[in-house]
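With one protein chain removed, the remaining protein chains of the complex are shown where they sit.
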Amino acid sequence: MPERHPDHDLIQGEWTERSLVEKLLEPVEKPPPRPWKVVAAVGFVLTLAWLYAIFVTFTKGLGTWGINQPVLWGFDIVHFVWWIGIGHAGTLISAILVLMRQNWRDSLNRITEAMTLFAVLCAATYPLIHMGRAQHFYWILPYPTHMALWPQYKSPLSWDVLAIFTYLTISTLFLYLGLIPDLALLRERSQGWRKKLYGWLSLGWTGSALHWRRYRAAYVLLAGLATPVVISVHSVVSMDFAYGVVPGWHLTLFPPFFAAGAIYSGFAMALTLLIPLRKWYRLEGVITERHLDWMGKVTLASGLGVAYTYLLEIFIAWYSAEPAEWAQQLWRMTGPYAPYYWAMMLINVVLLQTLWFPRFRRNVAWLFVFSILANVGMWLERFVIVVISLSHDFLPGNFHLYSPTWVDWTLFLGTLGFFLFGLAVLIRLFPPSPWRRCCTSTTSLGSTREAPCCTGTWPTLTRRRSF
Amino acid sequence: MRRRNRWLKTLFWGSVLGVFLALVLVFSGVAVGALEQREGRPVPQPVPFSHAFHAGGLGLSCRYCHSAVEYAPYAGLPPTETCMTCHLYVKPDSPNLALVRESWEKGELLRWNRVVNLPDFVYFHHAPHVAKGVGCAECHGRVDQMPVVYQPKAFTMKFCLDCHRNPAPRLRPREQVFNMAYVPDPELGRELLQLYHVRPPEELTSCNTCHR
Partner (left out) sequence: MGWPAFIPVTFEITILTITVGIFLYLLYLNGLPLAAHPAVLAPRYREALVDRPALFVYATDPRFDPEATRDLLRALGAEVEEVRRA
């Protein structure tokens, strides 16, 4: 007798565990839909363009970029912050929602974790090529050398290196740990090179109940450890700015501001990806409109934090009575970059308010449009912070506008392409939504009681044996 | 089956251990300088000139040939004339000196091979080092015992900084600078630090002390 899926209250339609597995493995086992091919092809071409732009940067130098005094942090840092922010949704969904026992994350966590991985990879390339001499990047690591010099540990720029490296490692481990049971099933279901690949990657996972118990404990521990990292990474990124004296940067407000912005942009990007994905792969039953509604609520909450900070920034600039700060604020609002500033305000402050209303929030089309707008809005925010602040510092003789070159643009579009291409390949190899649900998130913290769906269902290996 | 599992586990945990050991090796610092190979290779010269004989045996002062060392960044190599002041009279017919005589007659310079060559991004000036009591032997080693001169130490940034961070134990009285056999006395060094107005380590290790 087929039983209802234990997660039936979170998914839509009549599913048994087995029929859901068949559905969720479709993206891997069936030929890809046409949009997949388009996305992968576009992503691949852009990735090649990206590699060419990196090649140009390496062979000709940073002079090919638009950066110049005083705007020495241009598109590279704008996009670094933008990508790192996008990455945050994945870890938030994997870690914080696990701790809060928000079971609905189960439908979303795989794809957002994959998103995190590629977003952080894209982000990490920018500081590397920004160094100019990328082959010496390891000089920023604190290893003893014949130079007898250490990186300046009191500088946020060196915190950044370790924060991002830690973040990348943890997100990868999260993604991988979540994948292991999927990989074991795929190993049993596939042939040829795929069987080999899944066999190696699944590490010989057998699905033993005892293994599952430890697995769930480890998963929750990782979630607990990753939670402060999510918050710390973008706080550290914000300190890259807040530790500087540039007007518009030197605010104690920055760490929470950046963390909120990161979650906001991450959820926006997740929505941008999930809405087409559920349509192309007919996953509406798994990633339901309720899921999108929940995501819309998180987007709204974090977006309000961002909007609040925008308004507070204006107040602080005025209240501080610091001429340079106030001049910076006026420069943003009335200077040559004013359209960027006001477009950012329109999206992240005004249009955001639509998400209060269920009519808008539950309208998938609007949610999709808004998620793209929010991505643009967050890009504008980083542009405002990085470029506009630098173009107008203390000395009027120093003021200078910034204009990106084709290399800057190609580097940006290239990372977008790499991101899409990477995700497309990942979806083709690993199921975009984990088939093994509820076992990761319903673990009872500090209690021996197990989630009902997790007892008795598993092949039991009574003893640990070495085979 | 068992054998394959054992093999896989050895491979896996072996590589985990390997990565861990590699990290320890790099970050503990035990391997610093392991790849430095600039020490100890005698540099062949066109003329078989022996520092051991001239400086060690005869007791010529360093300054007799490297005359600019007290005043200039570069200590200087002697012109042919310096050699010939003696060798017009001493061993004037020695076959070892054929090249020197040829240079003397034709008026062409002798081309010595350089032993120490600092990178262009390093600013080094001999004069202040000599004036503050840093002996030649501190960097160049016992040249008076080298038949063919070689660079005794790898001149890495660490080598320079070790002294710039704590100069006292390596200082000697000015009159002992050219004494190859002198052994510095840390007690005296601390006094000389005051006496010679050696700048504090914060200034000596500032980036632009050496990179200008």
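In this document, chain identifiers A and B correspond to the written order of the chains, with residue numbering beginning at 1 in each.
In this section, contacts are C-beta pairs under 8 Å (C-beta built on N, C-alpha and C of every residue); 3 or more make two chains touch, one makes a residue touch a chain.
As the structure is a prediction and not an experimental result, all values here were calculated from the model.
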Identified contact with the non-displayed chain, of A:Val38, A:Leu51, A:Met147 or A:Leu225: A:Leu225
Option from A:Val28, A:Leu185, A:Ala327 or A:Leu373 whose C-beta touches the chain left out: A:Leu185
Absent chain, residues of subunit A that touch it: 3, 16-18, 21, 153-154, 156, 158-159, 162-163, 165-166, 169-170, 173, 177, 181, 184-185, 188-189, 203-208, 210-211, 214-215, 218, 221-222, 225-226, 228-229, 232, 236, 435, 456-467
Interface residues of subunit B (partner: the chain not displayed): 1, 4-5, 7-9, 12, 16
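To be clear about the criterion, only the chains that are shown with their structure count from here on.
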Centre-of-Cα separation between subunit B and subunit A, whole angstrom: 53
Residues of subunit B defined as touching subunit A within the complex: 1-2, 5, 8, 26-29, 32-33, 36, 154, 156-159, 161-162
Subunit A residues within the subunit B interface of the complex: 142-149, 204, 466-467
